[in-house]
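Here's a slice of the assembly, chains where they normally sit.
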Amino acid sequence: MNSFGRIFRIHIFGESHGESVGLTIDGCPAGLSLSVEDFLADIERRKGGAKGTTPRKEDDLPIFKSGLFNNKTTGAPITILFENNNTRSTDYAKQRSFPRPGHADFVASKKYGGHEDYRGGGHFSGRLTVCLVAAGVIAKKLLGQVKVESKILEIGGEPDIEKGLQKAIDAKDTIGGIVECRVAGLPIGLGEPFFDSAESVISHAVFAIPAVRGIEFGTGFEAARMFGSVHNDAIENAAGKTVTNHAGGIVGGITNGNELVFRIAIKPTSSTPKEQQTLNWETGEVDTFSVKGRHDLCIALRVPVVLEAVTAFVLADLLMLENRINRIV
Amino acid sequence: MNSFGRIFRIHIFGESHGESVGLTIDGCPAGLSLSVEDFLADIERRKGGAKGTTPRKEDDLPIFKSGLFNNKTTGAPITILFENNNTRSTDYAKQRSFPRPGHADFVASKKYGGHEDYRGGGHFSGRLTVCLVAAGVIAKKLLGQVKVESKILEIGGEPDIEKGLQKAIDAKDTIGGIVECRVAGLPIGLGEPFFDSAESVISHAVFAIPAVRGIEFGTGFEAARMFGSVHNDAIENAAGKTVTNHAGGIVGGITNGNELVFRIAIKPTSSTPKEQQTLNWETGEVDTFSVKGRHDLCIALRVPVVLEAVTAFVLADLLMLENRINRIV
Amino acid sequence: MNSFGRIFRIHIFGESHGESVGLTIDGCPAGLSLSVEDFLADIERRKGGAKGTTPRKEDDLPIFKSGLFNNKTTGAPITILFENNNTRSTDYAKQRSFPRPGHADFVASKKYGGHEDYRGGGHFSGRLTVCLVAAGVIAKKLLGQVKVESKILEIGGEPDIEKGLQKAIDAKDTIGGIVECRVAGLPIGLGEPFFDSAESVISHAVFAIPAVRGIEFGTGFEAARMFGSVHNDAIENAAGKTVTNHAGGIVGGITNGNELVFRIAIKPTSSTPKEQQTLNWETGEVDTFSVKGRHDLCIALRVPVVLEAVTAFVLADLLMLENRINRIV
């Protein structure tokens, strides 16, 4: 269940305060050149440290454990580890008596009978998104002329991102945002009519990113307020180019060769600096609680590269399913 | 790829103007009583015929082909057919030179090399949602005290549904809408941390419903504009009940025992009565086109029962994965 | 669980004495011409009626329910039914108090809590092999120059099949046999190193055929008695042709371009005409029992075409996984 993909398959593992987090990719074509350098740019984009993000920083150099030989993929499973060096578990031990609101603490305890590694969210931590980013780096190399790009559209309702972020800083609170993803260069024909529609598989993977609360394709929720004659995208040539792109590049569950466009809603970071009233497990009573540890004021700021990564490996899998990426590259 | 589920698995097949559409359910527990009558109410809810919906009506009585014995499920695969009696394929043959905007005609032709059954949308037709509804009927019986309910929230931006619909009638156009689903009685612990989060599997299945353009859980896109201290749902007791339910019943990808709440955006029916300018395949030029056939002014009106059904079979599968539905009932 | 395949996927359903049995194939390439005539030869080979086989005969004409248009596959799921016309359920009702030795009666009753359709073995019946044969017909058309052929090697230990069969007739008993399958024209590279080795996926599917008790590839069990210098197949040219073929065409789980060769052991038909001592469910005591109904003296006689079919659809799937069969043919 910690797996995604039918041909190009991602498995992730690890905990926030364990020794490392990591991933295995099975089904990656052989012959793809791969080096530590390939990962640096996207991993840097994901890191905290900038205004509004966590001061926890990790080196996050990928450690290749299998699947590479002479700096190329071999066709065998690729396992990559990222060490956790910069952890402060004592911060979390103190908080154990409060299942943090908005976090998985409570549900994890129930689901796993109290056996979960609760330190820093354990396996539920956003820390594991470094594994998604790593899978995305490899997938992007496979995509060739298919280009995936994500950016923040708004923070706290403000298209001016600095302004949105300042609202949170002023309020000494955390805040949400909206992130968009666009993909150019996709062929016609990815996806299936019903259960494996392109939207189905993209949204399946995208909701693996922590803090995502919604996804919409093309005009999305706005489409619910439109007339059909306005919403329909007229086809203007035999290649399938449409005059408008309200569909966001997917019709009938299948990519139509126009730009793929979708947006996701990111909730405000659950670990707000504000005091909260919530259950104290030890007393069984509602009590005042405030979060310790180092956190992002606006986790949405760090999402674009993760969203690109997830989108890239979904598309790599769909392309492989349609024989559009060779088994040896 | 026309399949969904890990234990309780749905397969659908058929075409709008073929002899029948149908489904197979594999992994359904043995001993569940099942009769034609069980299906009538939900199938009736899905039917066209009311204001704003297609005048095409089918009897849609389920024909059981396997998996039942003495009116109970046997544990073997259940296959059900629905005959297509009320088809007018000649309507569609005339339209073949125009790939209908907003429909799968164009992408299907590219994906399947022109071999697709194009009559009435073929396998892409909303006709197949009767199969989803049938699967939902069976799933709902398995859910017991878990209650799934969907309703229309707005049509064309109007919470007054009649008013929204009238906008379309007045404009001689089609129109979209928003549908909400709520589920009461779910246990804590369904779903997985990342790739099989409850949102992931629900959205995967929901985007199999034709015309869905977006999905949001709890506060959804509004969460992107909220502060963390406001968005967080304080836990108020040891059973996990929260004071608010902004999360919509899912935290960290796992159900938290509160009501599951999500909404979907339905685009306006692509087959608008209005004339459209679009590609004529025969001439290779943009040309005037108007849709023939019988269609819904607002397909959103028929979606609630389909959304309930899809939600029900996703949840049945998640419950079975957690050993919460027995193999013999 | 009644499914097989990753790209070219087979689902089977139905019961021996239900209205019909059937199958759905999902993932079949579009554009493959398909007619009732394509099925006749292999379905005829499977039929009973010859010496040593059951007198129950069915017409077994495939009834296409979906996935075909203008006599070609469309790329959508193909559903085919076979009606059960020639059933005599009363034969079986009488036998219900005895779980027949060697049959699934006992385990089915325990697994499904007594809800199983027990008539003629229900869903466990060899009747469902007609669905496997149908899938094989389609797969064989996809295989092109890859030729799958099965034949009986021995009956009751006798390479002279007539002689082996006569042993059973003389003994008024049923008897087992060995069936071999050979495939010429396979490319190098099908299968995966470990869990999806070519032997793994073939044996997985082959043990779906009722009455199979063993499978061996190349020299098989004889290999356990050989020296390495004798068993090794020396490679004689750059195309990978080997001097001997003790490996049966698979090395390291991967096809090596030489002939694929494997054999299966078929147990004697469980429904022997002889009286047996076994449990009477009603009395809870061991009692004398003799089988009613129409049965095969030697079910192995009808296995070759089933084995070919299963092998063909496994290979079609492996070829599609390696991009060696196009999505449109």
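So that you can tell them apart, the chains are marked A, B and C in the order they are listed, and the count of residues begins at 1 in each.
Basically, contacts are C-beta pairs under 8 Å (C-beta built on N, C-alpha and C of every residue); 3 or more make two chains touch, one makes a residue touch a chain.
Only a predicted model underlies this, so the values are computations on that prediction, with no experimental measurement involved.
Count of copies in the whole complex in this file: 4, from one repeated sequence with 3 chains shown in place.
Definition applied: only the chains that are shown with their structure count from here on.
Per-chain CA centroids place chain A at a distance of 44 Å from chain C.
Note: centroid distance chain B to chain C, computed from Cα atoms, is 37 Å. Centre-to-centre separation between chain A and chain B, using Cα means, comes to 26 Å.
Contacts with at least two other chains are made by residues 1-3, 12, 111, 123 of chain B.
On the chain B side of its complex with chain C, the touching residues are 1-3, 9, 11-15, 18-22, 24, 26-27, 30-31, 65-67, 69-70, 72-79, 81, 111-113, 115-117, 122-123, 327-328. On chain B, the positions that touch chain A within their shared complex are 1-4, 10, 12, 99, 101-104, 106-108, 110-111, 121, 123-124, 128, 154, 156-157, 168, 171, 173-178, 188-189, 192-197, 199-201, 203-205, 207-208, 210, 212-238, 240, 242, 247-248, 251-256, 265-272, 274, 276-279, 281, 284, 286, 300. Residues 6-7, 76, 193, 321-323, 326-327 of chain C are the ones touching chain A in the complex.
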